[in-house]
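Only one protein chain is missing from this complex, and each of the others stays in its spot.
Let's look at chain A:
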Amino acid sequence: MIQHFDPRQHDRDLGTPAPAADAAPVSVEIDGVAIRVPEGTSVLRAAALADINIPKLCATDSLEAFGSCRLCAVQVEGRRGTPAACTTPVAEGMKVTTQNERLARLRRNVMELYISDHPLDCLTCPANGDCELQDMAGAVGLREVRYGFEGENHLAAETDHSNPYFSFDPSKCIVCSRCVRACEEVQGTFALTIDGRGFDSKVAAGQAEAFMDSECVSCGACVQACPTSTLMEKSVIDAGQPEHSVITTCAYCGVGCSFEAQMKGDQLVRMVPYKGGDANHGHSCVKGRFAFGYATHPDRITTPMIRESIDQPWRQVGWEEAIAFAAERLTAIQAEHGRESIGGITSSRCTNEETYLVQKLIRAAFGNNNTDTCARVCHSPTGYGLKTTLGESAGTQTFDSVMQADAIIVIGANPTDAHPVFGSLMRKRLRQGASLIVADPRRIDLLKTPHLEDAQHLPLRPGTNVALVNALAHVVVTEGLEDHDFIASRCDNEAYRAWRDFIAEERHAPEATEAITGVSAEAVRHAARTYATAGNGAIYYGLGVTEHSQGSTMVMGIANLALATGNIGREGVGVNPLRGQNNVQGSCDMGSFPHELPGYQHVADATARGRFEAAWGVELDDEPGLRIPNMFDAAIEGSFKALYVQGEDIAQSDPDTQHVEAALSSLDCLIVQDIFLNETAKYAHVLLPGSSFLEKDGTFTNAERRINRVRKVMPPLAGKADWEVTIELARALGYPMEYTHPSEIMDEIARLTPSFAGVSYARLEERGSLQWPCNAEHPLGTPTMHEVDFPIGKGRFAITEYVATEERASRRFPLLLTTGRILSQYNVGAQTRRTDNQVWHDEDVLELHPSDAEVRGIRDGDWLGITSRAGQTVLRARLSERMQPGVVYTTFHHPGSGANVITTDSSDWATNCPEYKVTAVQVEKVSRPSEWQRRFDEVDRVQREYLATARDTTAPHLEATP
């Protein structure tokens, strides 16, 4: 007897989704084959598990059964008629027949009707080789269409080409509703519908509009679900069917979706979300699914370049010369200005192995701890706050955990834009009835989730998070909503007592904080009761929590709330930072911070440091090094002279741009390793070509601590992967590193980092992915953290005094600017701006409330000067009811927008994470770009010329140099 309980069959479509894993087994017999499957399994799925493949069209295992095509009709002993196998659940003792003459005739008849209204251009159809309709015509043995092809049909329906990535050809549509259901069930956007009835029914986007004019977010779920060529990637229409595929991990956000990179030789034809991916289960967003064209964009830097000073044109050279030039400079600078005069920045876009090597280079070859990473400017407060309270610098759950949550709090995060695939999963849970509480100055799209049952919006003033979280905790404590058993058994009693006395003070009552936060006491009380009493309460947060002068305090406040209500240590609860970049969790894990060796082991910890010293063969500095903003200050002051930056665009992404520009201009040697001439590279002396995620092997770690493999699908454009470049630089500095493959780097990481001890490429191949801690105690990884105890033993409540930021609205700067992201663009935009995602967002705009606009005589589309104490920039106005009066908002995806010219040097007290989310500004109508923008345009023009000159004058002998 075949038994199937938890099959990991990702490559086959089993027709309907798996039932609950804990369902009781049921025995059935299909075509004489006995099989046991969990209760709730469809006959179609049960048959597929026994490798009995019933023809189907409207069924696919990513969607609930629909029963519309009738192709999967079967006969069940003792039952009348021919029920659809997809909608018929198995029952104990059931005997099913899937093939006989009657069923064959029925299926042929069904197919005959479909094909009578379908173009017969199979040989030239883009789906040729990948068409379920064609396969089913073959499977049922269709040989003739008695109705002819002259009757009423849809063959003249016009194709919608409006979306840049896929076309919609309704002449090929069989109205199976898979696209409509995918848009509803998987993505949760409800952009598609079946319009009309009977023969007239057709798939329509929005109100029967073009896809681009509808609510469609271009996630690709409909394209993925379509069994024909109706919804088809334009890249496949152009290139034809791919011939092989490689499973890899997306290089966009911290969700870390698994994709099949479908290839023709070394040409990437399409990215298809991988059903076996544990983070995304076959779903995707517009970035990962479609926006990969940047990887082969003509702007890619493919040759190393050097120059004596930044006012000179670039000179293309071979790898050897560029590396020797960089090493000589670094050595000379250290000889003149001391060991601590140089440093480096690791990349949250590169792999774990590459990040590990850069910090190793800095600590071992530079001989100091001046290493930092872009997490400094995003989630460093998460590291501090969670380590202090829970003992580990990472989120506590898997993404799937949200499906067990009863109340979900989202604070300062915008998952449907910034973590879209997780946003869709969260929406799915919300449609099932979980309560939603959003604390955000803006009305984010999650609040507009279709079929949302119960949503509460706490529209707080920017900068008042801590006052709000304290008020929530005050309600929990004073209304008797604490989980006393959890607190008694799992938390440090002394810290709890101190915290409880603090939080119970009347000044933290919602009635008292109302004047600070702008959120009504009643709303706060309601939210606290919902979270504390729903059952499973889960908190998700983003940069709207961390990027404040009290970012670390807020993270601790969130942890306090979870501890007080016992919402830690099981599925469905937890404290979940939504990490921004693909490998920002990994870059932190890998020892990028100046005070921590890999695995968050402090540099002053003699035992841990000793292990690294023994393995690396050098003595390591036992004091922390400079953080990014400290490096900038030291550069301007003159004590910091050289910086190696791998895959990070600090000139665009860091706050107070003019300060950053001044710092970069002060350096004697700036080495930038990137795939493009980014903003930082305009201040560089050495430009080393980077490699995209498609060009190397390695691993990324996502926001749920999941280590996923990145697999090379094409050779590096410039001949070297990033990890190989770092090795070359180390060697030139007299510190040889001997690795022939990234797996050897991971082996070293596992030897030196207790939480990674069980991680290896072999184990990753076997398991697909692993969530750290993965070691002897947790050989298969740790999906849910803190189930039994905390790494610090007991959970520690922290005192979270609300200290208002000094950045506040005044007569001179009466508005508060906050910044964020949108779906189609990613971070500084270096990748997405070089794709068709530009059609959704080709400029950053300033959103402001109509009442703020009215008093200033501003109309939609006007040019606005935005001025803060740090600088001025000019953006176009967009009037938006999503904003609250007094608060304005912009994104930073385009360098010329200068969003960070106005953000200030204000930062988190504990970690120096910049306060991007609160800047006091004034806004007024203007007629021309700001002074900074005019200067930016000039620098940009000159630096592009320097690059173009270098490319024009490439010496012929260099072409042979890889």
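Keep in mind that, in the parts below, a contact is a pair of C-beta atoms (placed from the backbone, for glycine too) under 8 Å apart; a residue touches a chain by one contact, two chains touch by 3 or more; residues count from 1.
As a convention for this text, contacts and distances are computed from a predicted model.
**Q** Of the options "Iron complex transport system substrate-binding protein", "Monosaccharide ABC transporter membrane protein (CUT2 family)", "Formate dehydrogenase" or "Cytochrome C and Quinol oxidase polypeptide I", which is the UniProt protein name for the chain that has been left out of view?
**A** From the listed options "Iron complex transport system substrate-binding protein", "Monosaccharide ABC transporter membrane protein (CUT2 family)", "Formate dehydrogenase" or "Cytochrome C and Quinol oxidase polypeptide I", the omitted chain resolves to "Formate dehydrogenase".
**Q** Could you tell which one of A:D213, A:E479, A:E637 or A:D860 touches the chain left off the display?
**A** Considering all chains, including the one not shown, the answer is A:E637.
**Q** Thinking of the whole complex, not just what is shown, which of A:D278, A:E340, A:D697 or A:E847 touches the missing chain?
**A** A:E340
**Q** Given the contact definition stated above, which residue among A:G395, A:G625 or A:P783 touches the chain not shown here?
**A** Answer from the full complex: A:G625 touches the omitted chain.
**Q** Thinking of the whole complex, not just what is shown, which of A:A910, A:V923 or A:A950 touches the missing chain?
**A** Among A:A910, A:V923 or A:A950, only A:A910 touches the chain that is not shown.
**Q** If I consider the whole complex, including the chain that's not displayed, which of A:T303, A:N536, A:S549 or A:T867 touches that chain?
**A** A:S549
**Q** For chain A, which residues lie in contact with the unshown chain of the complex?
**A** Here the touching residues of chain A are 340, 369-370, 498-499, 502, 549-550, 552-553, 594-595, 602, 604, 623-627, 630, 633-634, 636-639, 799, 801, 803, 905, 909-912.
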